[in-house]
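The complex appears here minus one protein chain, its other protein chains still in place.
Up next is chain A:
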């Protein structure tokens, strides 16, 4: 059983599950470290794609999208050239659609030049089971034929259920299945942080990590 490490204040346990896990969570990455990780990934992308002349960054909603935008801005600063970016919603391609109530769709926004013949870099916040990435690959397949597809993720927490691995990782974060990884971003949550905390009580038959945007979907 994992230790219940609390943040400085050590707030009382006992609120509703969602709150409780947020209070008990420990920050493993803070704002400046996230920035450094993204800057490093931007340089790795440029190195691997030899200047990134034909890359397209696609963020997976919700938090992959602002991350893709940040990466694109960094690459633009280095290379002084516009980098096409967009978002790729994978809801309709999920393999667990029937396990949960019908959910609202995110935005799919493919840059005007399309993805045919381009190197698509998928961007997501947490890499976990790999099922989100599988769904994203299916979605890409219906949209066009990229020359290559790569994967960038801010956090890799392990526990893969499919033969998928990331090309660019912000931080490898060994976790237990009972822990919950929460990514907070300035654009969506008002602050940058990656939190690690005990997961809330399991709901129904859902997989341990099937609750919320902070986990790999």
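Throughout what follows, a residue touches a chain if its C-beta (ideal position, glycine included) is under 8 Å from a C-beta of that chain, and two chains touch if they have at least 3 such contacts; residues count from 1.
By our rule, contacts and distances are computed from a predicted model.
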Inset, instruction - Refer to UniProt and select, among "Pyruvate dehydrogenase E1 component subunit alpha", "Phosphoribosylformylglycinamidine synthase subunit PurQ", "Aspartate carbamoyltransferase" or "Iron-sulfur cluster-binding protein", the name of the complex member that is left out. - result: "Aspartate carbamoyltransferase"
Legend entry - Sole residue of A:36, A:73 or A:107 that reaches the chain not shown, by the stated touch rule: A:107
Inset, instruction - Mind listing the chain A residues that contact the chain we can't see here? - result: 89, 92-93, 97-108, 138, 142-144
